[in-house]
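These notes concern the structure reproduced below.
Missing here: one protein chain of the complex. Every other protein chain is in place.
Our next item is chain A:
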Amino acid sequence: MEIQLLSFGKIAEIITVKHVNIEGISDTDGLKSHLEAQFPELKNVKYKLAVNKLIVQSNTSLTHHATVAIMPPFSGG
């Protein structure tokens, strides 16, 4: 299954790819573990996922070609 990744702010420096091909992973919990294994720095920052423009509040199933946004908090003003 191919997932499109959209990384914001500091996350874009950590996750350097725009697509992932995840076989055997079907939900956002699985995707998180996959990304944190591939990009260990991700474990040290806070971030929120959104699937197809809807914020993820609990484990959400993924479909082929879904867009997953990965958003960190910003504090600057």
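One rule holds for everything that comes next: a contact is a pair of C-beta atoms (placed from the backbone, for glycine too) under 8 Å apart; a residue touches a chain by one contact, two chains touch by 3 or more; residues count from 1.
Note that in this section contacts and distances are computed from a predicted model.
> Which of the following is the UniProt-recorded protein name of the chain this complex doesn't show: "Molybdopterin-synthase adenylyltransferase", "Acetyl-coenzyme A carboxylase carboxyl transferase subunit alpha", "NADH-quinone oxidoreductase subunit H" or "ABC transporter permease"?
The chain we cannot see is, by its UniProt record, "Molybdopterin-synthase adenylyltransferase".
> Of the residues in chain A, which ones touch the absent chain?
6, 8-10, 44-46, 48, 50, 53-55, 57-58, 69, 71-77
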